[in-house]
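Here it is, the structure, as structure tokens.
One chain of protein is taken out of this complex; the other chains stay put.
Chain naming follows the written order as A and B, and within any one chain the residues start at number 1.
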Amino acid sequence: MKLIRKKAENQEQAQGVSAGFKGSSVDRRTFLRNSGLAAGGTALTSMLTPGMMKKAHAASGSAAGGKIEKIRSICTHCAVGCGVYAEVQNGVWTGQEPAFDHPISLGAHCAKGAAVREHGHGERRLKYPMKLVGGQWKRVSWNQAIDEVGDQMMQIREKSGPDSVYWLGSAKFNNEQSYLFRKFAAMWGTNNVDHQARICHSTTVAGVANTWGYGAMTNSLNDIHNSKSMLVIGGNPSEAHPVSMLHIFKAKEKGAKLLVIDPRFTRTAVHADHYVRIRPGSDVAIIWGMMWHIFNNGWEDQEYIDQRVFGMEDVKAEVEKWTPAEVERVTGADEATVKKAAEIMAKNSPGTFIWCMGGTQHTIGNNNTRAYCAFQLALGNIGKAGGGANIFRGHDNVQGATDFCILSHSLPGYYGLSAGAWKHWSRVWDLDFNWVKSRFDQQAYEGGKSPMHTKGIPVSRWIDGVLEDKENITQKDNIRAMVLWGHAPNSQTRGKEMKTAMEKLDLMVIIDPYPTVSAVMHDRKDGVYLLPASTQFETYGSLTASNRSLQWRDRVIAPLFESLPDHTIMYKFARKFGFDKEFTKNIKVVNEEPYIEDITREFNGGMWTIGYTGQSPERLKLQQKNWHTFNTTSLKAEGGPVDGEYYGLPWPCWGTPEMKHPGTPNLYDPSKPVAEGGLNFRARFGVEHEGVNLLAEGSFPVGNELRDGHPEFSMAMLERLGWDSDLTAAEKAAIAKVAGSKTNWKTDLSGGIQRVAIKHGCAPFGNAKARVKVWTFPDPVPVHREPLYTSRRDLVAKYPTYEDRKSHYRLPTRYESIQSTDHTGQYPLILTSGRLVEYEGGGDESRSNPWLAELQQEMFAEINPKDANDNGIKDGLDIWLEGAEGARLKVKAMITRRVAPGVVFMPFHFGGHFEGKDLRNKYPKGSDPYVLGEAANTALTYGYDSVTQMQETKCSLCKIELA
Amino acid sequence: MARMKFLCDAERCIECNACITACKNENDVPWGINRRRVVTLNDGEPGEKSISVACMHCTDAPCQAVCPVDCFSTTSDGVVLHNKDMCIGCGYCFYACPFGAPQFPQNEAFGVRGKMDKCTYCAGGPETADGSAEEESKYGSNRLAEGKLPLCAEMCSTKALLAGDSDQISQTFTSRVMQRGGRPDTWGWSSAYGE
Partner (left out) sequence: MLNSENNTTDEGSRRKRRNRRILWTFVAMWMIVVLAPIPGYFMTTDTVQAKGEFTDNPRSAYWGEIRQGGSGYTTDRAPEAGNLVNDSGEIWRVLRNDTISPYGAWLIAFILVAVAGYFMFAGPMKVEGELSGTKIKRWNLYDRCIHWIVAVTFFVMSISGLILLYGRAVLIPLFGREGFAGLAMFCKDVHDLLGIPFAVALVMMILPWLKDNMFRSEDAEWLAKSGGMFDGSHPSSGKNNAGEKIWFWLLTIGGTVLIVSGVILVMPNLEPLRNTMITMHILHSVSGLILIAVSLGHTYMGSIGVEGAFNGMVTGEVDTAWAKQHHDLWYAEQMGEEAPAKAKKSAKSSSGPAGLSTGKVSAS
């Protein structure tokens, strides 16, 4: 029986999905499980892709059934880190069960998590290596692909230097692959390496780390149970992190107040006790507006500020300017609404503060995130259970990939790019620093520094790295080859220019389980390679959830089709380039696959800064086997083999694995000893600034023997305190080998300094104040600045953007020159973007999953009834949406009051249509996602954060008209 | 005797659609058939509420009452199942069901609808052996026989969708309502409903 879907459109795509359903004698799952049995008949087998057939026949089962293995894994979508129980029979993923005993998700899933078993089908996957020849996709072998790509890269390297090959990595890598990828780029000899964190939370990491030390979520989802109030700004966890709502509702039902501030009345706002609608891009104004009420009513926690915060007076001075009238003028929120919001947070303590892309993706993203921090510090909410800055991260391992710094400005562990950092990692890699250095372009460009020590081009700007005049880029040549390794180009703005850039490149290499929009959006005829990577269910390793917990994934199924795990592909390239020996010096390689546990152990030996050192594979695996033993609020194991440890050994998990540090559940919480997960703010910015003490005053973790603020630990400090005698001989020897008494807690490869500091109750990184004034940033105290494409010309004079910059991450970056032109006449509406629950990121993976794709089949734009009526648009009609830089998208109109008048919203997960053109036939046959649509980012415009080069996706301009 | 029911807590449902994909996943439901769906009322406006709905396994099931071939039966757990061998695809159950639960794989001229498909409460079919390959291909999984509840409810992201014995789930729901103070306290409720 042939089944059809109810709507005729997209019918072709749906075929195959419906194959062998109910009513026929056997379904696919049964067929696969029965493996070699003839039960399916030819009709059914023809529906199966060759790889699946291979898979099915390879399975050894003698009869239907066979033993069901229950494998523990973690969902590969967002960073909540939900547990997955995969049931595998004869090597086929036949079932998925809720992981009720998983401490974070408690069995819950969102639409995406509940559909991960489809990865075991992978019908729309990229099945084998392919290359574009004369506009046609041609199948090639892995060896041929690696050889051809490798040779071309070596030629480019020869002529233009290693910086002309861009290594764009992925937050979909697990920790081991992330670490290996950064190491790989270092050995290729470039800092032109980056990943999605640049365009999701880079401003968070920069802003937060510069405020109190570490740039990560401070508490955990489970800890929200302890909150009395919850503020969500620029975030929509109902769609982006649905399982987090489980914890938010738990708090809410215990009486906590939920406050949502957002330009859209989101699915989260629907459940709020209080909702504040603001104009996109006015985050600083609304935060300062709330703090105006806090300061004027004396609601701040003055004792906390005195002990633990530096610079609050400067913030106060800025906040003074944000009177209720001014706040209303800039944000649109009236005094009563703002005051009520401030009161909810001030009077229901502790309160947690949740933010996401709505706050970060702005030209002033770093100002926004620092304003959020200042707000929480004023209320004394950081370093408390139930408080914290709960920054929900996006991809499943974006926290890990960030920590391993697949970033153009740092080496793993945020060591930076200084000579000291390179030397530290050379020691960890057991390589000669000079050899590592020799891999780089030896000329000097920016400020006399060689490219080894200058920040590479960030992912948000790679198109400018291709298109900008060579003279304006502070490296040898333009980017000539792009490696898009697990990246969706449609998650980036300026689609039209990206198309041009793709066409200008000498070589494009796309390494991904899916062809992605990168395979089709350009009009290239050759020079494009598609290499099939496995998903994370086809390999294993650790990953870091949003709350810094490391979880261990087991392998669910063998790689499908001809796909290979990412680290195997890295090794293949390393061997082609001739540095495989150095690359895997301490790592066993079996069948070209670097051994995951060895990689974990290698980074355990180097990631001292953020405490990725205690999480050995053995400890992580033991926790995974015992994830049912953890308390679901505190995340602390109660009894059992991992008694007293926190789930996932949330970093910092200090010292060596042997030290058995339990992990740090809430950052900067002095109510516990450091040895048991307590902490204080990090002494990262010196001990004083302009004569003012930066160290904490009278605040310290329980058991701190110094009983006050102190600088970070070094061998010299231990000696001064007389604590060096606590070091073992081996530790002393290791310290002497690094830099003697200059060795500090970050470079001591033995972990001795950390161990001794913690033994005396001290945090190895010192005990300082958080700073709300970051004197190294363009705006030391966060200020409001209008977006480049602002709808409010009347505010530009008072709140102008920055001046243009000549070299920011190697590239000229424009601010003022764009803002100076008034576009509001032609483009009267604000354009913003965001997420849908069914899809993730660029959506190539989730749109290829029929269970998800069926739910959202069309790209749309949300338009307020007023704007719709003004433009003669009716619900469900096709419209042309034109971005302020001229890109035209054909999308469906969805008329809703969810957006305010004057604001148009688009989800950014769609791709495969370009300016009204359907690119389906450009995909390699059989690997086109079920659902295609215009990419919202095609219409989004120029605009980059002044510190991190974060792209502006949340406020631009557009116009709409009936198609 | 247990009476299995679904109950959706509209205060918690966030329209994440996990119930839908969980159902597709567990029962290999093809494109075009939705045994479960989530409906959001007042979408995008104050008072917005989402509710997940599927076959409610009614005690006095209208589908059962109108079926010309009497192919429905209620199990001892109170689950309403239908026999696909007997189903003639007439569509009467679809007319009668208040929840729009019955689904048809085809929708062609001359009344060709195929065998009706609907939520089985993950309890397989009425006539097939529990957990057999035949049952799985015809009706989907039989979790109830394995002592498990429907996957949609088990995987619900916020535990809004409750499944189980009607006494137990209504107790869970009542205690939540009591904890909330009996009254929804969300922004815009008063303006939406004039309180």
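The criterion applied here is as follows: contacts are C-beta pairs under 8 Å (C-beta built on N, C-alpha and C of every residue); 3 or more make two chains touch, one makes a residue touch a chain.
All of these numbers come straight from a predicted model, not from anything done at the bench.
S.K.: May I ask which residue of B:C71, B:C119 or B:A133 touches the chain that does not appear here?
M.R.: B:C71
S.K.: Pick out which of B:H57, B:R113 or B:K159 touches the chain that's been left out of the picture.
M.R.: Selected residue, touching the omitted chain: B:R113.
S.K.: I need the residue numbers on chain B that touch the omitted chain, in ascending order.
M.R.: 10, 17, 20, 34, 37-43, 47, 49, 51, 53, 62, 65-71, 83, 85-92, 94-100, 103-104, 107-113, 182-184, 189, 193, 195
S.K.: Just the residue numbers, please: which parts of chain A touch the chain that's not shown?
M.R.: 5-7, 838, 854-857
The rule we apply is simple: only the chains that are shown with their structure count from here on.
S.K.: Centroid of chain A to centroid of chain B, CA atoms only: how many Å?
M.R.: 36
S.K.: Which of the residues in chain B end up touching chain A in this complex?
M.R.: Chain B residues touching chain A: 11-12, 14-22, 24-26, 28-33, 43-46, 48-50, 84, 105-107, 114-115, 117, 133-134, 136-141, 148, 151, 154-159, 176, 179-180, 185-188.
S.K.: Mind pulling up the chain A residues that touch chain B in the complex?
M.R.: My answer: residues 1-7, 14, 17-30, 34, 64, 95-98, 100, 106-115, 117-118, 238-239, 242-243, 245-246, 249, 253-254, 260, 265, 267-275, 837-838, 850-852, 854-855, 862, 896-899.
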